[in-house]
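Here the complex is missing a single protein chain, while all its other protein chains stay put.
So, chain A:
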């Protein structure tokens, strides 16, 4: 709570994005798992490719949970360090999203669209994250 003349510098739009992103990623992950089961059964997969895709999917879950956690905490506690960590983890997450959107062995139309929506989230979070880090670090050392 703001006391007296203390200003709240946490970014509300960024918080809204993190909240919606966590829900969207849960739905995206469930859809991806179901689609992988469908693809594994009905499409001719070389077994190495399937293992690679599944391992990258598991890695994606871990990285995304880490990113949302650091971003959430960094934004609420007005901590530039945690927000920077979230932005650093955003890069491999975006790379994985592009992989699942374009470069994996078989890309379904639905995966393409879901990945595109996820990349929209990442783009906006990157912009707002940079803006909020600037705000936090500029005003934290004022006398």
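Quick note on the criterion: a residue touches a chain if its C-beta (ideal position, glycine included) is under 8 Å from a C-beta of that chain, and two chains touch if they have at least 3 such contacts; residues count from 1.
As a working rule, contacts and distances are computed from a predicted model.
Peer 1: UniProt names the one chain left off this complex as which of "Transmembrane protein 107", "Fe-S cluster assembly protein DRE2", "Methionine--tRNA ligase, cytoplasmic" or "SRP9 domain-containing protein"?
Peer 2: The record for the missing subunit names the protein "Transmembrane protein 107".
Peer 1: So which of A:8, A:27, A:59 or A:130 would be touching the chain we can't see?
Peer 2: A:27
Peer 1: Sort through A:68, A:89, A:114 or A:133 and give me the one touching the missing partner chain.
Peer 2: Considering all chains, including the one not shown, the answer is A:114.
Peer 1: If the missing chain were put back, which residues of chain A would it touch?
Peer 2: Chain A touches the missing chain through residues 16, 19-20, 23-24, 27, 109-110, 113-114, 117.
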